[in-house]
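Submitted below is the structure of interest, expressed as structure tokens.
Note that one protein chain of the assembly has been removed; the remaining protein chains are unaltered in position.
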Amino acid sequence: MRIIQHPILGEYEKGEKVHFTLDGEDMTGFEGEAIAAALKAAGIMIHRYTVKEHKPRGLFCAIGRCTDCVMIVNGQSNVRTCITPLEEGMIVQTQYGVEAQEVWEANNK
Amino acid sequence: MRRHELIVIGAGPAGLSAAIEAKKAGMDVVVFDENERPGGQLFKQIHKFFGSREHHAKVRGFRIGQELLQEAESLGVDVKLNSVVMGIYENKEVTVKKDNAVNHYKADAIIIATGAAENMLPFKGWDIPGVIGAGAAQTMMNIQGVQPGSKVLMVGSGNVGLVVSFQLLQAGCEIVGIIDAAPRVGGYGVHAAKVARTGVPFYLSHTIVEAKGTDCVTGAVIAQVDDRFQPIPGTEKELSVDTICVAVGLTPMAQLASNATCDIALLPQKGGHVALLSKCGETSVEGIYCAGDVAGIEEASSAMIQGRSVATYVCLKAGYLSEEEFQEKYDRYQAALGQLRQGMFSPENKGRNDFTVTDEGYPVSSNLLAHGYMTEDELDNFPAYTYKKAGVHPVIECTQNIPCNPCQDSCKVGCIKVGENITMLPAIDEEKKCVGCGMCVASCSGQAIFLVDETYGEGYATVAFPYEFIPVPQVGDQGTALDRQGKPVCAADIVEVKKSSVMDKTVVVTMKVPLAFVNSARFYKAGGQRG
Amino acid sequence: MIKVIRVAKIEPFIEKEDDGMIICRCEEITKGEIRRAVYEGMRTINEVKRYLRAGMGLCQGQTCQRLVQNIMAQELKTKPSELGMIQGRAPARPVEIDIFSNNITDVKEG
Partner (left out) sequence: MVEKRTADVIIIGGGIMGCATAYRLAKQGVDVLVLEKKEIGNGGSCRNAGGVRQSARDPKELPLAMYAVANIWPQLSDELGVDVEYHQGGNLRLGLTEKDQQVLTTYVKKSTDVGLDVKMISGDEARELCPYMSKAVVGASWCPTDGHANPLTTTLGFYRKALELGVTFVTGVTVLKLQKVRGMVRKVVTDDGIYEAENVLLCAGYESRRIANTVGIDAPIEKQFNEVLVTEAQPKMFDIMIGVAGGEFYGHQSEHGSFVLGGNSGLQAFTSHNDNFVTNSLTTPCISRGIIKYFPMLKDVKIVRTWSGFYDQCIDVLPLIDNVKEVPGLTVGFGFSGHGFGIAPAVSIALSELILKGKSTTIDISQLTYDRFKTKS
């Protein structure tokens, strides 16, 4: 959930409202905020599924170090969503292993 | 290839301070930082800092960041953001990725100020979404403006765990508990106390056994531990949480120093692998220095001074400071650092848990260490926990030797004395008449000062306390007074609410409570049972 | 480098209840795999890394190095400082081949 008013910080400076998609679904967020923040605000917890055990992973360090929150962004895999600023029209996909879901499913049949 | 006299890696407190110092002396300096905004972790720190005036005490971390930035900007320090230093090569060559290009730079000197990274604690299910680092929680709520979760378990009772717990409360999240495997609270008692009085339970000698959930965290199993920190079977308890926040210390990020072939050693006192440094901060590779957390985990206040101190040496070597100028500055910075490195939580006392008395000889509170709050009889031992027959007066529940003295500075009439040594406990000068201005309440970074008036009249007393949540109580509100562990003790009426810009968002709220509860009422919540 | 005498373990490998716990999050290496690698003769953090890939993933060991080190130290009853360390390597963050290749050695900006 977004924090509307903070006792110390007041209101947060945010960019323009932008639209993006997550696995084809329309989503909104604010330009310049981390992709992960927009997802978190929308209650999205799962960013990817791991290669070996196919376990869900999400935000973990939020400073671009642990690489757990990577997703496919505009077709590029392994993008650290916690430090990548959101832009209008971004196509964000849950990452399966190192691929998009359909590729992963095709390869793991 | 562009060459600079000094390249600083990292625009956090240490790096910016170093660059400012070098620029002031006339050096050609550039700062690279991989983040979109400068300030390192300072902008996540929304609490007031400790120390004394020269250490920016009672100023909130992010404001210190703003001040540093302004200073850097006014001096014309070149801070290059979104610039990832990829590697340090031979002859002090640095490669930097910015946008979609890699630039090569060379320097006469490099100061590595890359800071620290969070330690992690593995437990069953720690890879489930919803288990996050405490730093991640801070980033989400204080930078991005998004709640990291709604019901949070905090793992770790060090300063980070305590401060972030308080910040989570400020962001509107619920803290289901704070656990620590150690039998004692690891961070400052005052940080624990301000969280405890909101009603957050502390589970010391407890560890997390498991994060429950498949797609995301739905619960946490905690258990008591034995002397060897092993969970005791049968003591498991499941807490309903959606977020588990891990705050178990920091590790210096020494990868670049290692990449630059500096000699590295694992020094537990410094928090992990660090470059071996001379007393001026130089690594085994001539001209490469480390400052701030990368040189050893400390507070941001120390990092800023360290940055300046290291930079003065770089200036000396480059001929921008004379031997005398250097010595004067160096001694001054070392003295300031020395002040911060005193007391029970100093780097040299890291990991120590055998303090039984304060420097003054008062017995250390066992309740504070075991539960996060003190009992009245324990407080009675301390000099600033006072009673007065007439009029308003400060009651200070500061019971550990930590380097901090804004309370002394804030009192216009001189009621509060800390003395030369800033780790000493504050004492009250009974001769001086408190005017009830509330500045001490707002200035105490530990939120440990209350203004009490036992003679309010008609069997009532007032207690003024610091308040940093929303909504702020209004005069005339009727609610419930909470004690030091957040338990309702009596009805409370709000009689005064003080806000001012010098108090910087800390509101001093005065509540009227029955005289019998004057020593137990320390916090307030709206509503509740009255009577 | 400190001197280490390495001989095969005589006693059998004993599995532990929490062996299934992930330690290296990137490469999904478990505590049990690390314990077994130590049992099989890996005595430095680099050997474990090379043997199992723990610390070789996308984050380059930034999260797990300390954890692997502690597990090894416990298994070997030694100090973590005696297990060596992972060398810091460029690039400090993952960088695209294309960006690396367009490498400009002269800074264009003013």
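Note that the chains are named A, B and C in the order they appear, and that numbering of residues resets to 1 at the start of each chain.
By our rule, contacts are C-beta pairs under 8 Å (C-beta built on N, C-alpha and C of every residue); 3 or more make two chains touch, one makes a residue touch a chain.
As the structure is a computational prediction, the values presented were derived from the model and not from experiment.
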item	value
Among the chains presented, those that the missing one touches	A, B, C
Chain not shown, touching residues in subunit C	1-8, 40-44, 46-47, 50-51, 53, 57-58, 60, 84, 87, 89-91, 94-98, 100-101, 103, 105
Interface with the unshown chain - residue positions in subunit B	87, 89-90, 93, 95, 102, 104, 259, 261
Residues of subunit A in contact with the chain not shown	51, 76-78, 97-99, 103, 107
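Keep in mind that, in the parts below, only the chains that are shown with their structure count from here on.
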item	value
Interchain centroid distance [CA atoms averaged], subunit B/subunit C, Å	31
For subunit B, residues that touch 2 or more chains besides their own	34, 117, 127
Residue list for subunit C, restricted to those that touch at least two other chains	22, 25, 62-63, 93
In the complex with subunit B, residue positions of subunit C that touch it	18, 21-23, 25, 31, 60, 62-64, 66-67, 80-81, 85, 87-93, 95-96, 98-100, 102-107
Parts of subunit B lying in touch with subunit C, wherever the complex brings them together	1-2, 34, 84-89, 95, 97, 100-105, 117, 119-120, 122-124, 126-127, 251, 253-260, 264-266, 272-273
For the subunit A and subunit C complex, residues of the former touching the latter	50-53, 55, 57, 60-61, 64-68, 70, 78
